[in-house]
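Here the complex is missing one protein chain, while the rest keep their positions.
As written, the chain order gives the labels A, B and C, with residue 1 at the start of each chain.
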Amino acid sequence: MAATDTHLDHDTHDDHHDHPSDRTYVGIAIILAVLTAVEILMFIFEDDMPRNLVKLGLIALMVVKFWIVGSWFMHLKFDSNVLSQLFVAGLILAIVVYFIMLSAFEFNFWNDGFEDPGLPDIE
Amino acid sequence: MSDAVLTPDDVAGHDVAAHDDHGHHETNTGISNNKLAMWLFLSSDCLLFGALISTFLLYRTNISDNTVWEEPADVFDIPFTSLSSFILLMSSLTMVLALSAVNRDDQRNGRIWLLTTAFLGMVFIGGQVYEFTVFREEGLGFGTNTWTSAFFTLTGFHGVHVSVGILLLLGTVFGTRKSGLGKEKGETVELVGLYWHFVDIVWVIIFTVIYLIPIG
Amino acid sequence: MAIIEEPLALEAGEDAVARVERPLGDLTRPQADGSWKDWLFTVDHKKIGIMYGVAAMFFFVIGGAEALLIRIQLATPNGTLLSPEVYNQVFTMHGVTMIFLVIMPLAAAFANYLLPLQIGARDVAFPRMNALSLWIFLFGGIFLNTAWLFGGGADGGWFNYAPNSSVTFSPSNGIDFYALGLQITGIASLVSAINLITTVMNMRPKGMTLMRMPIFTWMNLVVQFLLLFAVPVISIALFQLTFDRLFGSVFFNTEAGADPLLWQHLFWIFGHPEVYILILPSFGIISEVIPTFSRKPIFGYKFMVISGVAIGFMGWGVWAHHMFVSGIGPISVAAFSLSTMFIAVPTGVKILNWLATIWGGRLRFTTAMLFAVGVVSMFTIGGLSGVTHSIAPADTQQTDTYYIVAHFHYVIFGGALLGIFSGFYFWWPKMFGYMLNERIGKWNFWLQIVGFNVTFGPMHILGLQGMSRRIDTYDEDFGFEFWNLVASIGSFIIAAGIAIFFYNIFYSRSQWKKAGMPNPGPDPWDARSLEWMTASPTPEHNFDEDIVVEGPDEFWHRKYGYDENHNVVRIATAEEVAQDGSNTNVHLPSPSYYPIVLAAGLPIIAYGLIFSLWLCIPGAALLIWGMVGWIFEHPDDPNAAHDHHDDHHDDDDPEALETGDDDDDAKELVAASADAGDEN
Partner (left out) sequence: MTLNSSAARRYTRVALVVLATLLLAACAGDAELDTRSDLAGPEARDIESFMRILLWVTYAVFAFVMAISFEAWRRFRIRGDDYTDDDEWPEQEDENSLLEMLFNTVPALILLIVGGFTIILHMELNSEETNLVTLDVAGSAVEWEPQVVVVGQQWWWEYQYHFGDVDVDQERVETLPNADIVTATQMVIPVGQEIELEITSRDVIHSHWIPSLNGKRDAVPGRQSAPWKIQADEPGVFFGQCTEFCGLSHSRMRMQVVALEPADFQAWVNAQMEGYPLEADDQAYLEALVAGDTPAAENSTQRAINTFRGKCASCHLMENIADDVWSQERVAEQLVAGAAPNLTHFATRTTFAGGIRNVYDPDTGDFNETDLREWLMNPADIKANYAQPANDDDPRMRGMPNLNLTTEEIDDLVGLLKGAGEKPAEFIIEETGVE
């Protein structure tokens, strides 16, 4: 995600580079606050909306907030790509592995096995 | 001789020319060792919280043996938790402001923002302690059912992370009383900040997963 | 200072006296004085590596003795040497010891010793953290084994399935020791993973790109990443287990509706990457040994690297092959069966590349080389039986029988351990300055390989005959007694082989002393990578000068070139190329008291959790003392003689001086607490 901003990467050894200004930070915080408000609104009107929409919406908002904090506050957008790659590696690994784990609990097909495919004789 | 000989600072064995550029050692990645290590730690922590969150997801609906509630939402105090979540979220703002002040060599504001951040963190922890007490009073113990076990462990681990963060913030503020919190402390503050933001985004997930997303 | 021992040097212009006057002046660092304290407080990656090795070999004798007890018990039907109760503890502790306290730390020994050398660095990125890992591991291992003194070891098997691991089913404290002990050693692995990854990523010399690193370094990098991501998973599982056993939570209590498969998933999500953590260092070792003694570069370097990374990567998607019969549902089983099978592809690439390296070479069968080709053949057997397990339908007949026991001993003993022995023979002169005797070495090898096959070969048969694992006896009429007896005899042949190895160490040393301690020279084997480019044994500062790297196998290319017919010709001798270690002008990180202090706190806290929370107080006190001392410790020993404040430091600006220390304090705090504090 931060890959596009290479021009922001420092070429000098000098300490750090163009940080966003404090004002940008405050702006970001306001965005975060608004997103949180939306989340809570969704929660309040949960019963008036389709369940799946609520769930999807909440998850989407969560991801967006995560991404904003990660890329601006944690500077991933401005830092070396190596860091983003490291972090995203851990993140994706965690998501994928645990997703598979949880689905193994869900899809365990207790009662209906496969149709008998008629085994070709492998003798 | 001296330029051929590895110098003390050069444990890293990097390129000799970099020495003239004092104070900023060139590493292969251009990232300081400390920062790289911190990020490695954070990416490892993803798996840690991942395991806790998945355990919670697995046991999310398992509230057997429970005489206290119909569903968890009955005991949650969402406005309260929302507020404390919001406070934690905003502490991320004060944290970047602290870093930005330190990087400007603005020591006074740097300290103020760091202390604010720590304070907000403490408020959050206070809220969590309060919530735990309420739960206990309602009769929800650690071992009441798998839901409570998973809940207390997940939020508790997060609480421990926040508390460590508070110690780090306070350590930074008070540990530099003599030496000052000048620009050269930028990296220190940045590292504390990374940790702090991470703890914050973990809560973003926890808040949604535990409190907001409806069961069923 | 900080976690990065940066101000190793006293900054020029600052005098030692000024430092001693600091309020915490008594927290100066110890000095190297040539006594045992050098070892206790060292932060030198080489000493640390050696201590890892010694500790692991010590645990190996314990784990091996447990194995021999198992084999005596099973040598005859209805054996009575061990009661069922003790047998269960013995095989559990055997597995736990061998995996967590033998193979992993032996790999860590090599990684610590060699990684900085192979990339031409002076030390690891965080020397004190390195010492911390060692002591945490060692104390954790000792803690785990003290379970024997407090009512018996863990008795749930090394993977300790819930709910058999709950207090109801295992009322003794053994499993508490297991959970907390592994938690502690896990912290050690995590700290050292962060340290070594940072080292490899950040501290390579000029010209050493990633694709010029030796395969050994590569494989260890992969291993450290696996540890970085796998350790937290088992940490959580162990926390849950501990909480269940000690604090009344119900993660694995089926009466409260828990699902016991949660433990299995978490354990094996860690556990399968773990087996690659065990094997990849060995793959790295033999990837150095085979080219050296074949006189050829490693065949298919790129594929070797990529396949190693691929193994590490795919290792995350196969864990449920340990759960084929646990009832996870046919779809999952099918998916995991297929994904497991295909791990054989990158592994096969490695095997075949080693064969291609040997092919057309000039092979010298030194002991190191024998062990290395031993790995190639023996690991193949184990890998192939692994593939037969991965066929889920077939595995329903194999799982939890001795066929599995045969598989994993073939890959672990025949792969990981033989590889490590190969490493011993190969790097011994570099580490200790004398060569191990080759003739005795060959006895060692042949006894070990014959004994190994006689022990574990028959287990394939026993398994296919239907002998269950983890049974303390079997009846005569099951038809198991012949092959069990053979296996038991074999295990004593192995023991003889390993005893010979220990003998070899002492014998070779005394011969060497008798001969007037001849130096083996920097490069006794005509080898290829940078660690051979400095004196033997490695001087404390590793290298006298920076090395600028121009390609893979840098050292070799400095010794040899090609003539017009593309034949190899020598252009320099090793002695000409290698550094002689004579530079005394190098400043090294000072020893430190605090790693060992900090580490000592952990087992005490763990005892406290088991026996009485009061004990946690002194434990925590040690921990805090360690951390505080760590932070406020001088970056350097002010009294040490520094005769080399050379001009280099003249450019220090006064401002940096003033604040030199504290700057890092907070960083240190971050690192220390992040890595030790909140992990436990």
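By our rule, a contact is a pair of C-beta atoms (placed from the backbone, for glycine too) under 8 Å apart; a residue touches a chain by one contact, two chains touch by 3 or more.
Not measured: the values here are computed from a predicted model.
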Fill in: Options C:54, C:344, C:489 or C:615, residue touching the unrepresented chain
C:344
Practice prompt. Looking beyond the chains shown, say which of C:40, C:309, C:325 or C:489 touches the absent one.
Written response: C:325
Worksheet item: With respect to the chain omitted from the figure, which of C:353, C:444 or C:504 is a touching residue?
Response: C:353
Worksheet item: Which residue among C:37, C:212, C:295 or C:509 touches the omitted chain?
Response: C:295
Practice prompt. Would you indicate which residue among C:100, C:525 or C:594 is in contact with the undisplayed chain?
Written response: C:525
Worksheet item: Tell me, which residues in subunit C touch the chain that this view leaves out?
Response: 83-85, 88, 155-157, 161, 163-164, 167-171, 254, 257-261, 294-303, 325-330, 333-334, 337-338, 341-342, 344-345, 348-349, 351-353, 355-356, 358-366, 373, 376-377, 380-381, 384-385, 387-388, 391-397, 399-401, 438, 442, 446, 449-450, 453-454, 457-458, 460-461, 464-466, 468-477, 523-526, 560, 562, 566-570, 573-574
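We adopt the following convention: only the chains that are shown with their structure count from here on.
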Practice prompt. For the pairs A-B and B-C, output the one whose chains share more C-beta pairs in contact.
Written response: B-C
Practice prompt. Any chance you could list the residues of subunit B touching two or more other chains?
Written response: 29, 31, 36, 40, 43-45, 47, 51, 58
Worksheet item: Of all the residues in subunit A, which ones touch at least 2 other chains?
Response: 82, 90, 93, 97, 101, 105
Item to complete: Report the residues of subunit A in contact with subunit B in the complex, numbered from low to high.
Response: 13-16, 19, 21-22, 25-26, 28-29, 32-33, 36, 39-40, 42-43, 46, 51, 54-55, 58-59, 61-62, 65-66, 69-70, 72-75, 79-80, 82-83, 86-87, 89-91, 93-95, 97-98, 101-102, 105
Practice prompt. Mind listing the subunit A positions that touch subunit C in their complex?
Written response: 82, 90, 93, 96-97, 100-101, 103-105, 107-110, 113-114
Response to the item:
subunit B contacts subunit C in the complex at 2, 4-16, 19-20, 22-23, 25, 27-29, 31-34, 36-38, 40-41, 43-45, 47-48, 51-52, 55, 58-59, 62, 64-65, 141-146, 149-150, 152-153, 160-161, 164, 167-168, 171-172, 175-176, 178-180, 182, 184-185, 187-189, 191-192, 195
